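Yeah, one chain of the complex is gone here, protein chain that is, but the others are all in their spots.
In order of appearance the chains are A, B and C, and numbering begins at 1 in each one.
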Amino acid sequence: MPSADKVTDMASAVAAHVEDGMTVALEGFGHLIPFAAGHEIIRQAITGLTFCRMTPDLLADQMIAAGCVRRLVASFFASGSAGSLHEVRRRVEHADPAPLEVEEYSHYGMVCRYQAGASGVPFLPLRSYAGSDLPRLNPMIRKVADPYGGPDIYVVPALRPDVTIVHAQRADRSGNVQMWGITGAQQEAAYAARTVIATVEEVVDEDVVRSDPNRTVLPSHAVAAVVECPGGAHPSYSQGHYDRDNAFYREWTPISRDRDALLRWLDEWVHQVPDRQAYLEKLGAERWETVRVAPRPSQPVDFGRRQVIA
Amino acid sequence: MPSADKVTDMASAVAAHVEDGMTVALEGFGHLIPFAAGHEIIRQAITGLTFCRMTPDLLADQMIAAGCVRRLVASFFASGSAGSLHEVRRRVEHADPAPLEVEEYSHYGMVCRYQAGASGVPFLPLRSYAGSDLPRLNPMIRKVADPYGGPDIYVVPALRPDVTIVHAQRADRSGNVQMWGITGAQQEAAYAARTVIATVEEVVDEDVVRSDPNRTVLPSHAVAAVVECPGGAHPSYSQGHYDRDNAFYREWTPISRDRDALLRWLDEWVHQVPDRQAYLEKLGAERWETVRVAPRPSQPVDFGRRQVIA
Amino acid sequence: MTSQALGAEALSDVAPSSTEFLAAVAARHLVGKQRVFAGVGLPTLAVDLARRTTNPDVELVYESGICGAQPEGLAEGIADSVLVSGAAAVLGMPALFGYVLQRGHVDVGFLGAAQVDRWGSLNTSLIGNWDTPTARLPGAGGAAEIMPNAGECVVVLRRHDPGALPAELDFCTSPSPVRAHAEDPRMVPPGHGVSTVITPMAVLRRPDKLGELVVSEVHPGLTVDDVRGATGWDIPVADDVRETGRPTVEEVRLLREEIDTVRLYLR
Partner (left out) sequence: MTSQALGAEALSDVAPSSTEFLAAVAARHLVGKQRVFAGVGLPTLAVDLARRTTNPDVELVYESGICGAQPEGLAEGIADSVLVSGAAAVLGMPALFGYVLQRGHVDVGFLGAAQVDRWGSLNTSLIGNWDTPTARLPGAGGAAEIMPNAGECVVVLRRHDPGALPAELDFCTSPSPVRAHAEDPRMVPPGHGVSTVITPMAVLRRPDKLGELVVSEVHPGLTVDDVRGATGWDIPVADDVRETGRPTVEEVRLLREEIDTVRLYLR
């Protein structure tokens, strides 16, 4: 099919679409976190971002420490259910080295914000927040009267990022993106955005994509740029490609606790490596061996082909 | 896993869950229309139903003619983009042989109704209907003020069927239902319901389902009964199993136009056949040959398996 | 081959009321458009023709959730299995109507209607009075969503008479932005509404989002007065009104010999 070829490299994609002061979402719920794209944003010294991410974990800590982020829009401020994000805490608790604006929702509040943005409606209702202090902390959580006579219900406003970046297992050159395992709110976060960058483990022939159209989470019309970036989710994981680097997550806590150590880490692992390939080489084959996974293929389904009645 | 075995036969499933006067949704957008289940409802002479179906095509014409339906909740009253539903028209235009209540939405209005029902919220907003006569015809389409200062927006109320019936390609015995090809609003219509009956082409081993968990449209918690019913969507189709019987759709128009012919058809093809197997035998191998499809398998994806680090 | 020997520019003499004529006129309106939302039938022919002539990149999105279809056969209906096999994506309806359509990814919506009024509002619901209509029509389907959300809408009518183009609709299923504006000026939707109506007599255009239809092209053999006489209101005529360009011989050949060889939609 004569669709535009959207494959580009990471530096070009970020340079073309991400600008100082933009509202940018990088999504991925534990899985397929677009770390490589976040590191490129750091390398390009983009600043003043409103950074949207349900679970601002290590990636947020890194981007905030690097000075990219003015405002954080999020629903869970921790590394998984465990580790603190010390850069986030330093800024929120002590404005050290600078304050950080925080706009806080619950998980489903964020999901509904993306969904409203993706659907082009101004708000969506949800059954959370009755009796909560969250609407007092965050005046963007509001109430509407139910026109069918039920009780009032809280609503959250549409979130419409300038750019959403997601990482996925594969895409074809025209930007049909396929993803499996935990898919989180990526479809919503992407459709909510004006521009979408998809980084993928693998750019595949369109026949691969077209053999299973139900697997396409983002059709090409929703995607502006495709970047082939194997290992782009490390230290998070890509189902079927490599596992989470749990050791790295544990190593992060002491790094994050000491701002100088954090800045040294950024220098060594982000600024001093030109791209993800160099990062993986620096990480080394031995470390990679610890996150390697064995195959466990899905059983194919049949889409069928019309018989030509002669 | 020691989940309850939900496999039963069609007659038992309908007898156990569908009662006179209930609100019942049978969904499937052109694809996977649960014809066999509808015919069983006719055979059991269930009456007074509020029948919900976005596109009340042949199946609605049949169930209405059989006297099962008091009220139709729908968004497109035709057989595909072409044929009229003459039983629907007779009742609406001439109350012949009896009136039919109609509650009318647009397609996305119905989708939002199911989505609101599935999500447990009282309503959802959509950007349709400004300037339309539909809200005057249907007072359930209402407006709310946008608490973020934008223009008023129309909303539709949650739809919560007592029972939703869907047909799918496969399920395991505990009721994890997998579907591919056009999936329409089935997930929403099912989650909106209090009780869900899934009829499937094939009951498969749970390993088949678990090899591809992203293909599961309805997890077992959402499903009360599973009925193995090969050919259960005929004369509509099941992607990868058999094609639409276009000849039947064309035959329907003259049948539908003549109420006596319609009643004779119901007698011959519904009342006089005990179940779908008998229906398919009556249809015959030669007719079935015209809807057979050739294989076109999806390429598998890898879900990966953790390496045990020795 | 004979027809190609005549040159691609040679014009066909198919009747202006023929499917070939209407499809070729519709195809011309797709130049420069990216994504078209349509049912099957005449819109399918128009899109397929555009793809083979002026706009190889034009893409069809179907209400059934299918994007980027590459059918191996001619589809009967928007939910045909041949549209699914080999498609780039199949989306559920919440994503299709919410994320694709309502979010504004569709440039052109193709619609049919029983009635179109001067503002490009459509009736696909009923003829006669609301309670006991003389004809119950299919209803809104997705048209009520396509009208406000597609960049613009093209309507193809099989009739051109005061019944199909009345002064007043019996029912407004899919409102023009003009009607939305009348309800509440703040509720005017993002889409232009109907930009073009193609009938067996003429091409009507609505250049202003809040304006009305004007006679823009008159099919060969007819006059402006013929068109105005068959329209249910006193329709204005464009300053630059002209004769509708005939399809080329090659366009008709493509429609008949490559696109719809079994004459499923050609009539």
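By our rule, a contact is a pair of C-beta atoms (placed from the backbone, for glycine too) under 8 Å apart; a residue touches a chain by one contact, two chains touch by 3 or more.
These figures come from a predicted structure and were not determined experimentally.
Looking at the complex as a whole, the chain kept out of the display touches A, B. Of the candidate positions A:Ala25, A:Ile42, A:Val111 or A:Leu283, contact with the hidden chain is made by A:Val111. The omitted chain makes contact with just one of the residues B:Cys52, B:Val102 or B:Ala118: B:Ala118.
Residue A:Leu134 is the one among A:Val7, A:Met22 or A:Leu134 that touches the chain missing from this view.
Screening B:Tyr191, B:Tyr242 or B:Tyr279 against the full complex identifies B:Tyr191 as the residue touching the chain left out.
Residues touching the missing chain, restricted to subunit B, are 1-4, 115, 118-121, 172, 174, 176, 187-188, 191-192, 206, 209-211, 213-214, 216, 219-222, 303-306, 308 (touch as defined at the top). In the full complex, subunit A makes contact with the omitted chain through residues 29-31, 55, 74-78, 80-81, 88-89, 92-93, 104-109, 111, 115, 126-134, 137, 150-153, 180-185, 187-188, 237, 239, 243-244, 246, 293, 296.
Keep in mind that, in the parts below, only the chains that are shown with their structure count from here on.
Chain B has the Cα centre that lies closest to the mean of all protein Cα atoms in view. If you average the Cα atoms of subunit A and of subunit B, the two centres end up 35 Å apart.
Distance from the subunit A centre to the subunit C centre is 39 Å, each centre being the mean of its Cα atoms.
Centroid to centroid, with C-alpha atoms defining each point, subunit B and subunit C lie 29 Å apart. Multi-chain contact residues, meaning those touching two or more other chains, occur in subunit A at positions 119-121, 211, 214, 303-306. Shared interface positions of subunit C, i.e. residues touching 2 or more other chains, are given as 66, 81, 84-86, 90, 98, 102, 149.
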